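Shown here: the complex without one of its protein chains, the others still in place.
On to chain A.
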Amino acid sequence: MTSNLLNICRRGFHTSSVRQQIIQSETPTKRICIVGAGPAGFYAAQYLLKNLGDCVVDIVEKLPVPFGLVRFGVAPDHPEVKNVINTFTKTAEHPRLRFFGNVSLGTDVSLQELRNQYHAVLLTYGSDQDRELQLDNEQQSHVISARKFVAWYNGLPGAEHLEPDLSGRDVTIVGQGNVAVDVARMLLGPLDALKSTDTTEYALEALSRSQVERVHLVGRRGPLQAAFTIKELREMLKLPNVQTRWRSDDFSGIATQVEQLQRPRKRLTELMLKSLNDQGKNSSPGTKQFLPIFLRAPKAITEGEMEFSVTELQQDAAVPTHATERLPANLILRSIGYKSSCADADISFDSRQGYVRNREGRVLKVDATDSVDAGLYVAGWLGTGPTGVILTTMSGAFAVAKNICDDIASNALDTSSSKPGFEADDKRVVTWDGWRRIDDFEMETGKEKGKPREKIVSIAEMLRIAGV
């Protein structure tokens, strides 16, 4: 133990005396491990550090770099959304928090090991898999997931070789959530605006050669069930040189229902109706087109086309009819939701729904008893499924962190024995200082190109810059 501590200190984990004091303290410190350095992990850490005075929080992250979907999901032309990184950085630099990057649950460390080393383990590693259409030909190269496309332009390690084929005129996006709209905006928006963002160089280069002129955004249900939020739609409507064209048939009977809707849905529907009424007024040839299409369910994939069933709404559910429609689709982007993967066999995982089985963030036991597995928690999309904005994740993470505090206070969680915390041994771990070196390097490289940063995409390169 002592030599291990010395090693940790030597490797530069803890430079301040405060940190050493805490780590070396012999009183049983409450040790909590958070797996995944995205928004859910950081918000939970923030709450725990504030409300649990005598705890140490360790964040273990698979990648060498932190921030999860804030870095790899948030669209590069939404840099303001990434301001939360400032808050996360303050949390990360709290004297009672340690960051262990490049440590993968299930590969570098098992859940059982973490549970032996900590009083509580909180899983927040998110959703990294796609829901699939379950159609023939879905594995063809012109069918890719919107999640991978986002990962590609945002520089997620491993996504750089996607090579989306942008040589055709028509892209059909299946799904109408904000990810789908982000992708449509990236495909149709002016390239010059992206050059001053942290979009990866290879993506900028590929987008500069793009021949895409029309993006179809197809949903199974109607305008009243549209999944995108109003901010994202308003942004599309304001894009220069892009016309949004709605199908008036999709909106039959909608106007009369507007008054009964709750405010958010009402304002969104009013914006769609206004845009529908305005369309054609300023039509100019040669502009690109954004084409939201409702009441169509995916049916078949063919070369250059996608076939949809015409649907009818029954109690808010889309039911396919016998009628079909074919849409041109040189490239098909699937955006019908994410699911999580099971990182360790000891996690009680619902593989059909793709999330960790839990009650208010308390993970259930692997057996079928439906009882809580004391000391194991889940927050963020891994526990709730992939829905909501950052506010949703923040509130959810605070709530789960509060449950951890409550369980400790009520002794539902035994913290009387001493726990050692994560031992890096000879693993190549990226500390927060290591991330700072990567961060500085990326910002410096970006400066030369007028970008906020140029992201490093190769893990080997990240480790080299971090100095491990």
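Here, contacts are C-beta pairs under 8 Å (C-beta built on N, C-alpha and C of every residue); 3 or more make two chains touch, one makes a residue touch a chain; residues count from 1.
By definition in this document, contacts and distances are computed from a predicted model.
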One chain isn't displayed here; going by UniProt, is it "Cytohesin-1 isoform X1", "Adrenodoxin-like protein 2, mitochondrial", "F-box/LRR-repeat protein 3" or "Cell cycle checkpoint protein RAD17"?
"Adrenodoxin-like protein 2, mitochondrial"
By the document's definition of touch, the residue of A:G354, A:G396, A:G421 or A:G434 touching the omitted chain is A:G396
Sole contact to the chain not displayed, among A:R131, A:R267 or A:R464
A:R267
Could you tell me which of A:R169, A:K231 or A:K447 touches the chain that is not displayed?
A:K231
Interface residues of chain A (partner: the chain not displayed)
43, 46-47, 50, 78, 80-81, 83-84, 86-87, 89-90, 93-95, 229-231, 234, 263-264, 267-268, 360, 384, 387-396, 398-399, 402
